[in-house]
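As you look at this complex, bear in mind that one protein chain is not there, while each of the others sits in place.
Order of writing sets the labels: A, B and C. Residues in every chain begin at 1.
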Amino acid sequence: MLKQTEGSKAVAEAIALCRPEVICAYPISPQTHIVEALGEMVKAGELAPCEFINVESEFAAMSVAIGSSAAGARSYTATASQGLLFMVEAVYNAAGLGLPIVMTVANRAIGAPINIWNDHSDSLSQRDSGWMQLFAETNQEAVDLHIQAFRLAEELSMPIMVCMDGFILTHAFERVDIPAQEQVDAYLPPFDPRQVLDPAEPVSIGAMVGPEAFMEVKYLAHAKQMQALERIPQLADEFKKIFGRDSGGLVRTYRADDAETMIVAMGSVLGTIKDVVDEMRAEGHKIGVLGIISFRPFPLEQVRAALIKSKRFIVLEKSLAVGMGGIVATNVRMAVTGSGLRGFTAIAGLGGRAIPKSSLHKLFRQAEQEKLEPVTFVDLDWDVVNKQLEREKQNRRSGPIAENILFDKGMSSSAKFG
Amino acid sequence: MFQIRIHGRGGQGVVTATEMLSVAAFEEGRHAQAFPSFGSERTGAPVVAFCRIDDKEIRLREPIMEPDALIIQDPTLLHQIDVFAGLKPDGYVLLNTHHTFETIGLGDFAKERDRGRLCTLPATQLGLKHVGRPIPNVPLIAGFAALSDMIQLASVIKAINEKFSGKVAEGNIAAAAEAYALVKEQMKEHAHA
Amino acid sequence: MSFQPVKFYQTGTYTVGNRLLAPDERSVQANQMRGNSINSGHRACQGCGEALGARYAIDAAMVESNGQLIAANATGCLEVFSTPYPESSWQVPWIHSLFGNTAAVATGIAAAMKAKGRHEVRVVAQGGDGGTTDIGFGCLSGMFERNDDVLYICYDNEGYMNTGVQRSSATPPAARTATTMPVGPEPGNVFGQGKNVPEIAMAHGIPYVATATVADLRDLEYKVRKAMRMHGARYIQIFVPCPLGWGTASHDTIRIARLAKESGMFPVFEAEHGEVTSVLKIRNKVAIGEYLKPQKRFAHLFGKHAHPETVARLQAIADRNIRKYGLLEEETD
Partner (left out) sequence: MPSKPFAITLKPGTSLANLTGTWRTARPVYLDRLPPCNNACPAGENIQGWLFHAESGDYEQAWRVLVQDNPLPAVMGRVCYHPCEGACNRGQLDSAVGINSVERFLGDEAIKRGWKFEVPAHGSGKKVLVVGAGPSGLSAAYHLACMGHKVEIHEAGPLAGGMMRFGIPKYRLPRDVLDAEVQRILDLGVTLKLNTKVASIDLSMRQGGFDAAFLAVGAHIGKRTTIPAGDASHIVDAVSVLRSMEGEDKPMLGRKVVVYGGGNTAIDVARTVKRMGGEPIIVYRRTRDKAPAHDFEIEEALQEGVMIKWLSTIKQAGAGEITVEKMELDDKGFPQPTGEFETLAADSVVLALGQDVDLSLLDGVPGLEVKDGVVQVAPNMMTGFPGIFAGGDMVPSQRTVTVAVGHGKKAARHIDAWLNGTNYESAAKHELAEFEKLNPWYYSDADKTVRPMLDIIRRQTSFDEVQGGLDETNALFEARRCLSCGNCFECDNCYGVCPDNAVIKLGPGKGFEFNYDYCKGCGICVAECPCGAIKMVAEDI
């Protein structure tokens, strides 16, 4: 059913359609609306049987999900940013134990400085946790990916994060087609756990594994993600058959056929990029887009195939490997190793910095002319940065950076009235 | 694509206003996208929210920097931030006040603009009158419908009914209807002026 | 007394079993066909109090739940010695996730069982004192506050033994650990304010809180079985001496636990909804020295460079326990 609704609400409805049995919730912006809506559905008896647990921390949220999933219940939670970091130990553990938990990450920056706005630092920090990570471009895709995620996670006994941009998607009201219960039921069979805590057939889950078998365990986890590379497109095809929509898959290209310059990105910024690309195409630029949906497993082959015919690419990412550059870019560059393609990295939108079309136009044109540094910081205020660097050179105790920057930008209260 | 930016303060229903605008547009079969400025929403703080309306899928995710319309829920903001930033030359402005542009100190601004696209509305009073709360958002979106003809009053009423029920819905519909009528009345005056 | 004393027999209720008791009065451990939730072949040290306490507790819980039990286990000695790949000692469905999340994992299992309508399946969480009173404390408190249907059992051996005997918030003052060495003017662990987790549990108002020791099996079983008959969040802290960490003889494990209780150092009681309902009285009161001296972790308090004033402070702690809980018979009469 088509609805004009908030992204969080749409995701909540999609989760409910997946018939989760245990949901754990801990508030952190910007994922709160999802679990609030689910909590209300459980409380009202609309979602049953289902236990909604208000836990005391994200660490507990993931831990409760570990327990419930190991006990054979379809388990769901959502988090973001600091919350994801607070549960990291349990995140790795859930993957290590092969528990098919589905978690929404409403992507948000990581502090300090504390910042509630969107970027991808949180999920990308967990790229090696053993979880699969699917990135939604729109709220429709967020809805669809959650349904596919349960299917994939449970087939492979591996947890999945469905990543959607905080606020930009979670808080956006837009048109979403909410599937019917029958469709979801047809697509998603009941959870048949690979291992389960059951008095009828006791097992010991979570053994200590020494050097003699640890590498094999880790390889098997890797092998499963490699299997997922095959299953993700198949599941997207099956999804299309039932729901009539193209959603999911590993990667998606846009106007890429004859593109000489390819823009690679993940998440909602792809929409803005596509608008820019349309405008540039209209002007005759040979430019196209590669959207990555599955960041883990990372589809090296598909990325390479999408880029190999172009002359250059630029990875626009909302994350920064401090001291190194791009995170997504590093992965993409590995995909095209030896191809001779020119690759650029653009760091944009950190901490919710708007990524306007105007900046993209400028960036893409520079990319076409290959006039970019290997790593570009989009819309960085060099004036402020240079001032601070200068201060630090002069005086070791140059004061708090964030406060200084606000002062420089004329935004701090002391600047205004001081 | 038509882009609307609403300025207000936390607690005045700014975000709800854009959402209801988007729902009203959706009811008319159009694509719409509403989103807030993603701040930590504290009562009294300046808040901005956005709404895009189009006949095709909206992919753009940047904040609205060059709006086609501005709804200003709180005139005190005029002294605090540049609410008119990026407003298109032929953009609409709907201001919540029982004053006029002239008496509120925007006479010069109004002179440079198409008066047919500027309007004030005592929305807070309408809210108090019909709903019993000083929330100006519903009268303002009804007023915007009247000002711009981007959406129908009927669609606004549908959005109200989706959001509220019972007495609150009735009050809001009454407020919307009066606001719509007041703005249409003003428009008529300007047209004759 | 926390249970009706059985009709007098040669050994009353103190021994594990008694051939003269009616079958329904016998302990779970006395049963020839007992479950042995933890099987032989585990890698616990000789004389491990925790291995013993865990079998006592889980066997009792198994009996009370008719075998419908799932256990979650914190990282720690118990986990490591029971489940090194490729062998497990557990005969019950069992999961180990992390050090600090056991209460939450158990909550998840209980929620799953509830959602699946399997009301007969009961859930136990277990961990050492480190995993309970320190790193797992947040999850524990959350589980208590929500009154989740979990029995949490803390095997208290007063330190981080798995990692090589470091101090935990359950380590008693003056005790030597690898991080509180017996050097300097105030050797051993600090005299802090302590962290009485049973009382903190009581402050949550949960249905049941109890303490027990491996020295009194029948009391321990009574408490586990009583707890298993209740629903909601329940907490039992079991005192389990650690021969390795405490520097005691492997055969002294039970004796040391007995002395801890008889000296007043470890008060044994039970509480319902935040109120103490019974205490296990001291039978033959002993001075604190009798408890401390067999333990090398307190050796620096005695001998050539003795610290009698420290012993006196420890005695004062025991005396306060005795007063507070009314551990001596005449005090409550």
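Keep in mind that, in the parts below, a contact is a pair of C-beta atoms (placed from the backbone, for glycine too) under 8 Å apart; a residue touches a chain by one contact, two chains touch by 3 or more.
Remember, it's a predicted structure, so these values are computed and weren't measured experimentally.
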| item | value |
| --- | --- |
| Interface partners of the hidden chain - shown chains only, full complex considered | A, C |
| Contacting the left-out chain in the complete assembly, out of A:Ile34, A:Met132 or A:Ile205 | A:Ile205 |
| Option from A:Asn54, A:Gln195 or A:Gln227 whose C-beta touches the chain left out | A:Gln195 |
| Residue among A:Gly98, A:Gly248, A:Gly267 or A:Gly325 touching the omitted chain | A:Gly98 |
| Sole residue of C:Gln29, C:Asn73 or C:Ser263 that reaches the chain not shown, by the stated touch rule | C:Gln29 |
| Where the unshown chain meets chain A, residue by residue | 96-98, 157, 192-195, 202-207, 209, 213-214, 216-217, 220 |
| On chain C, residues whose C-beta touches the chain left out of the figure | 8-20, 27, 29-30, 32, 36, 38-44, 46-49, 51-52, 55, 82-83, 85-94, 217, 243, 249-255, 258 |
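In the analysis below, only the chains that are shown with their structure count from here on.
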| item | value |
| --- | --- |
| Contact graph of the chains (line, ring, star, complete, other) | line |
| Higher-contact pair (C-beta pairs counted), A-B versus A-C | A-C |
| Centroid comparison with chain A (C-alpha atoms), farthest chain | C |
| Inter-chain centre distance, chain B versus chain C - centres from mean C-alpha coordinates, in Å | 65 |
| Averaged-CA centre spacing for the pair chain B and chain A, given as whole angstrom | 34 |
| Gap in Å, rounded to a whole number, between the CA centres of chain C and chain A | 44 |
| Contact footprint of chain A on chain C as seen in their complex | 67-70, 72-73, 79-80, 82-86, 88, 90-98, 100-101, 104-117, 121, 138-139, 141-142, 145-146, 148 |
| Chain B residues within the chain A interface of the complex | 15, 18-19, 22-23, 25-27, 31-36, 38, 40, 58-63, 65 |
| Touching residues (chain side chain A, partner chain C) in the complex | 21-22, 24, 49-51, 53-57, 59-73, 75, 89-90, 93, 97, 197-199, 201-210, 212-213 |
